[in-house]
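Left out: one protein chain. Kept in place: all the others.
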Amino acid sequence: MLPYLSLAIWVPIVAGLLVLAVNRDRDAPAARWLALVGAVAGFAVTIPLYTQFTLGTAEMQFVETIEWIPRFSVNYLLGVDGISVLFILLNSFITVLAVWAGWVVIQTRVAQYMAAFLIMSGLINGVFASLDAVLFYVFFEAQLIPMYLIIGVWGGPNRIYAALKFFLYTFLGSVLMLVALIYLYTVSGSFSILEWYQLPLSLKTQEWLFAAFFIAFAVKVPMWPVHTWLPDAHVEAPTGGSVVLAAITLKVGAYGFVRFILPILPDASHYLAGFVITLSLVAVVYIGFVALVQPDMKKLIAYSSISHMGFVTLGFFLFSQLGIEGGLVQMISHGFVSAALFLCVGVLYDRMHSRLIGDYGGVVNTMPKFAAFAMLFAMANAALPGTSGFVGEFLVILAAVKANFWLGFLAATIMILGAAYTLWMYKRVWFGDVANAGVAALKDVSKREFWLLATLVAAILALGIYPKPFTDVMHASVAQLLTQVAQSKQ
Amino acid sequence: MSIAFNFGAALPEIVLASAACVILVVDLFVPDSRRQISYWLTQLTLLAAAYLTLVSPDDTPLRAFGNMYVTDKLADVLKLFAYVAVSLTLFYSRGYLAARGLFRGETFVLMLTALLGMMVMISANSFVTLYLGLELMSLSLYAMVALQRESERAVEASMKYFVLGALASGFLLYGMSMLYGATGTLEITGVADAIVNAHSNRVILVFGLVFVVSSIAFKLGAVPYHMWIPDVYDGAPTAVTLFIGSAPKLAAFAFAMRLLVGSLSALAFDWQGMLLVLSLLSMLFGNIIAIAQSSIKRMLAYSTIANMGFMLMGFLGATSDAYSAAMFYTVTYVLTTLVGFGVVLLLSREGFEADRLDDFKGLNQRSPWYAFMMLLAMFSLAGVPPTVGFYAKFSVIAAAVDIGLVWLAVVAVMASLVGALRVAKPGCCCRSTDSHCFCLAFFRRR
Partner (left out) sequence: MTVPLVLLAIPSIYSGWAYIDHVLFGNFFGQSIVIAQQHAGLATMTEEWHGPWPFVLHGMTTLPFWLAVAGVAAAWLLYIKRSDLPAKISERAGALYQLLVNNYYIDRFNDWFFAGGFRRLGTLFSNVGDRSIIDGFFVNGSARLVGATSAVLRQIQSGFIYQYAFAMVLGIVVFLFWWLTLRVV
């Protein structure tokens, strides 16, 4: 059997390095095609991960081990279970879209731009595939660099502030996690994450470790109140950057919760569940209100992302099959929906060079096809049944109501607020009379944009109408996660 | 006695010393236009010394000159990296030196004698040898800082370096004499035995230890013995700054190893505490003050201070793992510094120093490769994977956590976060086209 996980990591990275080689500006078309081929190849090698995935077992699959730093017993240890495999697929899929989205817009330093996306894709696959903590950390941190450059080089006018804020926020969280990882190593003598699942730890220790991990992942998710880097980063990032940021890198944080915090620190997780749930609900409600009044479309979607990710963490800390699976489905769904919405803003921005809602109005008159796509994505963001957004949110709300009625009640406000800010934005931008000459001159979506958006429509509807292929994969792993969380390690 | 004169053990040093003399003489007869000859002779000397070091058998330590001198694996490794550092410094600074009339025989010879001093320090097995090497190195460095005679800043920096260095040497001699008084020997291994077996007076030992640690801290540039570093780094010609910032750190590491581990390991509990204080202060002060700097040389000076604090954090673990972590950190630091300063040097032209942060603005447009190299060096100094700086930082943090100093590790990483604020700044400087100063972007209101 081929080492598919290694391929998933290294094919995009090698492709990215190859793209870097054609970095002269007049070679830009070659760089674009090479990048697209690399991204598609990167996606192709992840497909066997799904087709050859054995259902019904929580064991790690496609495991690869190579000794790496023997002095610290660090290994190049890869493997996926039902929780992580889907994110590798999602990531590789989104990378294709991100490369494609930058096809025309990016005209300066094309090769470097494309290479940054490919390399980042490989690194993020590494995050999801690592079963060794140091390996995880290396990938986790390394993927900051391409994103830092994407924002810092190809971003908007305030990009330096945004890039720096993004970098420092994330760095703050991860350095504390590094200490926690090293501490766990000195206690257990190993960096294997799976061995840590069996490691007994006192509640006090667990609480400290929880704090370190929690800061790292909460910043990444991002949870209230450490979320303010995200709107800035999104506003300044180029469209492709926003797509990957929202669709993938946020998931890295949430993934950390299920890979590290819940199974390694079950007692602290239970002890502090109320705290996390409170923060999640604040994210859902407070951020929902904040999203409502944003004048900038990208900011609005960024806040909507925070609100939706609050749902994910809420689901995780309800400690039930419904909640965790709902959270995971929500992560995947949000990957598609937020990517689609940012692409829509990109389509408008490329034409009008404005992201302000006030500059638009009546776009449906000049861009009917585009308006139809945007309507579907807006509905998916508002969790309309039949779209992917509904499945995850419904499962989490169900789990919340089972835990406590008022919890479910507050969680369900996301449906109202989500519909309010998304549809209100839709109304102001797309409906009404043509607002100005700029809107009147708009051209409907190009063939490239059409297929880009159509792909996402297919994904959103598929997950919304028939989520079983996705949830089947995760059942066994989530069940095992629940038994791990239920066991005290003191 | 085979130990008495075992010239073979010191062959690289002997070759180096002879070559330095030869180059000094040859250079007299070389016309200015053919100065390349001296340069290539110097590089050749380094190559020869490296070859001799490589072929010397290092399975068992070789002792020479009545056990005052030792060549072991530690010495070989450190010396090899010192050659690399000096060779690269020379290589990077060719254009810089030539543009400022410093591409002269004196420069090369002083570099070689400084290197010789470092090698003697690295291989010392007696307090006297150690002191000899230290002085040889330091005197050469003082002279190098003042190479630009007409530059007032350089001369001032040299004077400061000289006076403070002399003070530190005084500390060292005083501490050594205390230790001699307590143990009755100057031999490094002998001191260790004497402390364990002869129950020396503890007060005198600790007295000596404080002075010895202080002089080590001076050489490394740990707070509060760091004051010379920013002024000297800033005042010296950039090529010399690069030289001072690289190879001598390896020697200083050897200095600490020989003294603290070789002879005073019985007092480990005491010097661990002192190093803890030094390390903590260095990490905090170095990282925080670096932010306010607008000169890249001063900024890298504070970065040195902070990094030496990190190195000491590894060192105070006082296990062989901890020492190797500290050594790895030192080597990594030296290599990364070479890259960072190397870019500064290569960007400097005649009459243009490229040492303000503002000079790096828009570098990505002008020379993307240099910008990328600088960015990598900065990420490495901040310890971001997958750069080597991460593995160095990782291993010293592991050393600290291993002896239960989790709080120190937390302080260290928080300090390095502040450090990241600093290194992200020139990183972003390299990367922007904006006309306003975005170096202070993080402090500006939106």
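Brief remarks on what is shown
Read from first to last, the chains carry the letters A and B; within each, the first residue is number 1.
Just so it is clear, a contact is a pair of C-beta atoms (placed from the backbone, for glycine too) under 8 Å apart; a residue touches a chain by one contact, two chains touch by 3 or more.
Here the structure is a predicted model, which means the values were calculated and not measured.
For the chain left out of this panel, the touching residue among A:Gln61, A:Gln294 or A:Ser338 is A:Gln294.
Of the options B:Val213, B:Ala239, B:Leu300 or B:Val334, the residue whose C-beta touches the omitted chain is B:Val213.
The chain omitted from view is touched by exactly one of B:Tyr225, B:Phe310 or B:Tyr333, namely B:Tyr225.
Of the candidate positions A:Pro29, A:Pro157, A:Pro200 or A:Pro225, contact with the hidden chain is made by A:Pro225.
One chain is missing from the display, and on chain B it is touched by residues 159-160, 163-164, 167-168, 171, 202-203, 206-207, 209-211, 213-214, 217-218, 224-225, 227-228, 230-231, 270, 273-274, 277, 285, 288-293, 418, 421, 442-443, 445. Mapped onto chain A, contacts with the missing chain fall at residues 165, 169, 225, 228, 286, 289-294, 420.
Assume only the chains that are shown with their structure count from here on.
The distance from the centre of chain A to the centre of chain B, with each centre set as the mean of the Cα atoms, comes to 44 Å. Of all residues in chain A, only 69, 71-72, 134, 137-138, 141-142, 144-145, 149, 152-153, 158-161, 163-165, 167-168, 171-172, 175-176, 178-179, 182-183, 185-186 touch chain B in the complex they form.
Every residue of chain B that touches chain A in the complex is listed here, in rising order: 321, 364, 379, 382, 384-386, 390-391, 394-395, 397-398, 401-402, 406, 409-410, 413-414, 416-417, 420-421, 424, 428, 431-432, 434, 438, 441-442, 444, 446.
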